[in-house]
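Only a single protein chain was left out; the remaining protein chains are all shown in position.
Lettered A, B and C in written order, each chain numbered from 1.
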């Protein structure tokens, strides 16, 4: 299937279930894909930060993407993260993703090295020229430690390099300016980039982002409650903003599951991804809630806290 | 007049007009207050960051606050920033502000020094105990380089230390969590902090923030177009979110006036405050658009750009 | 007394003893000055960060400076910190310091506001023009959150604005480049800025800094062991670098006193300044080891740890 433009709706960053040896549990992953598609999501983002892509070997990445594409089975498009330090390495991932059937690619700015706006522009242009798939820029300063300049994104939208932006920068004001400047968001006829899709990763303010004009959302906790985000999205599309806000508030409550254990005990990746995976295990969707080494695993007490959050949200643990 | 609780609506951070010698131009400041009150605002925030408080001597600060209180003349409440490095210095400003008739105080965490959550809590409690006025915490990491922890704000809300929060952190997700956790935002009857007022300083996403449940907004560019923000606020109060979003988009367009000159030429304070003051001068509200030394003044070319932005927004320059 | 140029040697940032009410204990402060001058130091830096200047009211600052100047009694020069957010406020402190007999001023870049290299240059030039005392730039990014650009410092050295630099940036490589570029450090005859004094605040690498060509050091823990730093300085001046390194290592051991309590309990200002003041109290030099509100006070256990460090260094507590 090809990607309709612009991509709109709920596109969760699919978690990667692992077994107790740290290997990809493809059966659990296929069940998770069904859980998400059954929940009504509009696309799947495999190999994003939430998938623990940074922890997966190339072989594991291939296993994940193949499993997600097969399980999705054309029901929704699959975007593939191609996360690596610089262009040559990212191009290799992009070619692999294309061969495995991804419908679009999601790439960050170069990281580890010290980069520059001109270099980032060349990076995205080379990626687009190297692999013939729609390309999304992934703006995630917390991971790559640089922010995509709005003017750069606009230029790459207008010249057709980018099909969209996945914004996890947390800079909602800057994103609003970008959306206004891209223009023509409603009719998409006059605007300079009518096919350009803006997706937010700010999962706690999705109602607000949709009101501001984003096309969709990539919510990590959407792994746990995809239907909740779909209800939120549909309410917003229908212009029922009060309902959208109410749905968002319930998801904010659910999100409190990430506050497991004191910060002294583990990193934010371990606690956030660990709680999502614990929830998926409690819901019977995946076999094992472990996060990839060397992340710290949740204590039994933390898992119990996750279970309480699920119950408070009306999502019943089966284990 | 005393402050109704919780404070709601549009509360602009009042600019401080200066003459060409860098002294406070009280006649212009009084006209600016009239411009804002005539625009329908619900309160005034004097001596905030936008007022260039960090550039004003104690004597100048007193002149500013006295002028704003007198010009407001009880029509709307006046909040006074009490900005200084640590508690003892802030208490002195707080006492001065109380004597000059401020109806509430707005204080940041300690800065310049390396501080800590426990110390910040003691700081706000001592301030509240020292001067009997409602106290707002001013969360502005870009200036003080620490972020108020949500748990700290909640504790200080619940024990009555704080009457509200002025959030300029840009962390909209964290703010959403705080609002949900404060609870009872609509009826204000069950919540733990029913009198607590949350004001956002994120002036480009006010529709979104109101949808999320904030009580009001402190927009710097509200100096230029107070009526625009009041229309946005009223649309949101009426539940007309599409209209609120449209009003916000127009204000985002207007805000582009801050992009004056290349970044190589001046700091972000100079360019943002300089453009606001240039706009106020062009509109005939203040005499002189200079910002305080050592900020760099706008070039004539930049002022012309500001004038174009005003005209595009239907605000006609008179000079 | 006037300041000889360039200033060289050990110039401790004098702690400010407070009584249990938080007021300046002038008798203790005078004893501390004697302790330092008796230890052989070459100058005194009053109202620096280590003096808790950010916590002192203007009246307290005046008391401190007056006490230090009187106690020094012309035996060594007194530099005064003039720490405030921007130029107009700093000029007021500078005038007060001049009136109280300071021999030189030490000022940071503007803080709280967002500034710019051109604005920082104008700031220092205005300060120099406003008060006729030698002016040192205080490069302390941890407090003001901007770094003085080496090119800026060089320009201000060469045009006579600055008499010196107090470098607390921790960027030893950048400082080395600056020293090499200033040139003529030995004979001071050919160099472009022969009178310019470079003082480091990096108290754990003073031997290294002197080898690199700095003129002197401003060590916080020099309050506790001024004679140790004087021995280190004299060894370096004599070219006995092995001895200098040995003296430095002993001071590094002593410095471990700042590791009091877990970071969870207090800020770095509280722990570092609290341990210095506890040491001074244990040595019988000051009456009370309290730091200014809202800093957290050291526990008895932490004070015992400080005492052990003193004994290990051969400095005998008398209390």
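Keep this in mind: a contact is a pair of C-beta atoms (placed from the backbone, for glycine too) under 8 Å apart; a residue touches a chain by one contact, two chains touch by 3 or more.
Everything quoted here is computed from the prediction, not taken from an experiment.
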{"item": "Chain not shown, its touching partners among those shown", "value": "A, C"}
{"item": "Chain not shown: contacting residue from C:19, C:34, C:66 or C:172", "value": "C:172"}
{"item": "Absent-chain contact - pick from A:28, A:67, A:87 or A:161", "value": "A:87"}
{"item": "Residue in contact with the excluded chain [from A:26, A:70, A:115 or A:250]", "value": "A:115"}
{"item": "Residue touching the undisplayed chain, where the options are C:208, C:278, C:296 or C:310", "value": "C:208"}
{"item": "Residues from subunit A at the interface with the omitted partner, ascending", "value": "22, 49, 52, 54-57, 60, 83, 85-89, 92, 110-116, 118-120, 122-123, 126, 142-145, 265-270, 292-296"}
{"item": "Footprint left on subunit C by the chain that the document does not show", "value": "170-173, 176-177, 180, 202-205, 207-209, 211-213, 239, 241-242, 244-245, 248-249, 252-253, 255-256"}
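Throughout what follows, only the chains that are shown with their structure count from here on.
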{"item": "Interface numbering overlap (same over half, different under half) for subunit B and subunit C", "value": "same"}
{"item": "Chain centre separation (subunit A, subunit C; CA means) in Å", "value": "49"}
{"item": "Between subunit B and subunit C, centroid-to-centroid distance (C-alpha), Å", "value": "36"}
{"item": "Shared interface positions of subunit A, touching two or more other chains", "value": "none"}
